[in-house]
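Here the complex is missing a single protein chain, while all its other protein chains stay put.
On to chain A.
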Amino acid sequence: MSTPNPNIAKTSMRGLTNFISDLRNAPSKENEEKRVTKEMAHIRKEFKENKNIDGYARRKYVCKLIYMYMLGYELDFGHMEAVTLLSSTKFSEKQIGYISIAILLHEQHEMLPLIINSFKEDLLARNDYFQSLALAAICNIGGKEVAEFLSPLIQKLLIANTSSPMVKKRAALAILRMNRKNIGFVTPDQWVERLVSVLDDSDFGVLNSLMSLLIELASENPIGWESAIPKVIQLLKKIAINKEFPKEYTYYHIACPWLQVKLLKFLRYFPPPEDSQGGQVLNEILNAIFSQSESAKAGTVNHKNSLNAVLFEAINLIIHLDSDPTLLKQTSSLLGRFITVKETNIRYLGLATMSHFANLSNETSIMIKKYQDTVLLSLKDADISIRRRALDLLYGMCDKNTCKHIVAELLSYLQTADYAIREELVIKIANLAEKFASNYSWYVDVILQLITTAGDFVSDDIWFRVVKIVTNHEDIQAYAASTVFTALQSRNCHETLIKVGGYILGEFGHLIADSPQSSPLIQFNILHSKYGTCSPSTKALLLSTYAKFVNLFPELTQPTQEVFKQHSNYIDAEIQQRACEYLNLTSLNEDLMQTVLDVIPAFSEKDNSNNNNINSSNGNSQDPRVSSGSGYHTPPPQQQYQQPVQQQQSNNNLQDLLDPFGLGLGGSPQPAQQQVAQYQQPQQQIVMQPQQIQQQQSPQEVQSPFGSGTHNFSPSSPNGPSSPINSGGAIDPLQLKILISFKRLCLASEGVLYEDNMLQVGLKSEYQGSQGRLMLYYGNSSAFPLTNFNVTFNSVSGVQLQPQSIAPVIQPKAQIQQPVTFSCTSEFTETPTVVINFLTPGKPITIHLKLPIIMSKFFDPLKLNSGDFFAKWKTISGKPLEIQEVFKPTKPVDINQFTKVLSDGLNITVLKGVDPNPNNIVAACLYPFGSNGQPIQCYIRIESNPQANMCRVTIRTQSAVLTNTLKSLLIAHLQ
């Protein structure tokens, strides 16, 4: 195409080229390794011994090292030489220096603080190129420290008239990077005026970078950045309507597509312009963009892509504004065209955008109804990405009228769909069938068909749901029973079908028992013919079904008791327990049997199960419910309290991941099941023989959801956190949860502090110097208002809390916030607490919570080298200033994990290279607020023996109080 660039030859290094050739020509991996080892040794020697090494050689060697590093070889030296190149006055050397640190270092690299000074010098140099290099490096690897030291300088470079465009655009991105690493670093009150003024810059490169920055800031929080809107609209007008822009920014006949996309995207973070003029101009702009859409049919692929990129961004903005009916109509027909074009990319995006469009309002979803057949056709596209989008869109398009058609299409697609999409498909079909079912017999048919076609992908949630719906709707019970009965006749039933069948026949089999084709004995025989091949959990379920049969059909007593007897010594504890219980239950006392084995009452409708699942577009079933074998009823006593723990626990984890403060996922999982379990508990215990309880408790303990973790909190563990749990073995799940939340928040700055099915308390914290600030979020997860809401804070000596007052009522599903400020005046050993009181319609509630305000939150870093550390270490000894403690971690010793807990969670500086033994940690921190007004230095050593899995921690500080607190903290969090 064009001639080779003469600069390449001029600026290349022959030694480097030869070296790369050598490695490329190496006949085998071993030869390559040999060559690398040789070169490494040579370079190491040069760096070490050649005092007069010149810039060129250093540059060349560093390049070779990077090349080896890129091939995957470890580098244990050379970083220093790369840093030396930074301070060279020659551009070529500096450039290689900067490129190499961007490759070799990362934002947390220990060498980064060393080079902040080099950055500073180059930023101050009156040389655009040096400034640009430093700014690029900050964009690549800048972290918190860079932001602290250099932000005023970078801000100045962005705003100064003397800065060249090259410097300005990089400065804008450097600020973006610093804000990303330090969210909230750029605040509107200090920056908005300056940043908006840069929007007047005439250089489009600068505007482009600046818009990236503004989008990032608006996406974080749009409030405060509104003043940029008029200028952004003006700029768009200039480009899209007036066509005023530098020629070199035309890309395949499109006016600066990148900038247009960014400008449009920025506007999406704000409500529609309030002034009618701004709104009108915006409409003109969008119309102008749409008017070009015809030209996307011809031209090069690049022309089409960039034009369509702008069009899609405009469509997204129109969807966001949702105001102009004409534009919406045009959008609909444009999208209709997009989903039929030849280019796969456009079809993909067309389907994705149409999904958003369909979800916008009733009108928009009606507008696109006419494309339903095209979308159905896309389900058969060769590309799975397209099929996924089509499925999503169909899901959104479905309504009462189209549902039967769409579900039928999806079911037929399910037969041939590939495995990657099946799970998602199954969940979506199940949801649609439930959501739009006009009669539930259709729903039951659909689900049974799902199980037959793709049983492996039908998660437990789905069949739980069928069971619930059938239980709650009397009119379909007989139909459901006869349908599953028919389905069970098939030779190869899926196990899920057996579960559903077992449950439904157990409950409602009597409704069809009069027919000679489905007499009780036939029902029992058909279920029991599948029994042998089932998994233990299904077997357990079937045993319960048999027990139910006995209650309804006395003629089955003999064959079922036969089965129970066979299993009374069964190897699986769960099955054995059920068999023993049911055997006794069905033979001892008829009244009791009738009560226990009565029909399950209707489930509470509050728990609308699998609709949540659909939010994840991958469709992974993440429902917190755990499908233990006793999923259905009469779980043995142990599980009666363990199960809720397990559920709440996993539910909690889920919430942390998805929605730490919001209430969107609230609602207690499966209240119905718990109710049933509680309701049946008393009778169960009467039946249990004491001896049996004993016999079964031990295997049950193994199944405990907390497994080996349980003794973490048992009172016998030395120096563990003070445990509110009684020693009877009955763990109060709520207390345990509170404890876990508290412990986690001791290490983190935000998260959930407390949660039950009525109230969620979230917390965010910030610390600066001796000041701290908490934001507490109280969310009402219940269906009724919480009144007389009152929170009392208990300060402790050393920390004085100052809460702001809050409203006394929280409406259902609403959330209120309460800021609390406090300052630390001396060491403190106790933890501040809060008491939350409120009234529910039923009764007053009081909740006691500890606040995660602990001394480590105030720690400052303390960096020491080996000599200093040991010099100071030796000055303190003996109790009570020194404490040593041995503990056994519950998990295998993991030094990296320890380091993380110390440095990330407890703000303690881990000193590297002080102790040569890799199993030991030496660390230090500074507590700035000693009681005598002096800061206190703390020194910590942790020695571990991985073989024995034992650790010893030694702490020395100038304050006995601090030493002791620190010890408890470390053991609590490391153990």
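Just so we're on the same page, contacts are C-beta pairs under 8 Å (C-beta built on N, C-alpha and C of every residue); 3 or more make two chains touch, one makes a residue touch a chain; residues count from 1.
The criterion applied here is as follows: contacts and distances are computed from a predicted model.
When the unshown chain is looked up in UniProt, the name that turns up among "Toll-like receptor 4", "GTP-binding protein ypt5", "Cytoplasmic tRNA 2-thiolation protein 2" or "AP complex subunit sigma" is "AP complex subunit sigma". When the missing chain is restored to the complex, the residue among A:95, A:831 or A:963 that touches it is A:95. The residue touching the chain not shown here, chosen from A:79, A:265 or A:499, is A:265.
Interface note: of A:40, A:112, A:368 or A:386, the residue touching the hidden chain in the full complex is A:386. Considering the full assembly, A:139 is the residue among A:82, A:139, A:354 or A:820 that touches the omitted chain.
Listed for chain A, the residues touching the missing chain in the whole complex are 1-5, 7-8, 10-12, 17, 20, 24, 63, 66-67, 70, 72, 89-92, 95-96, 99, 102-103, 106-108, 121-122, 124-127, 129-130, 136, 139-140, 166, 169-170, 173-174, 176-177, 180, 204-205, 208-209, 212, 216, 246, 248-249, 251, 256-259, 261, 265, 302, 305-306, 308-309, 312-313, 344-345, 347-349, 382-383, 385-386, 388, 617-618.
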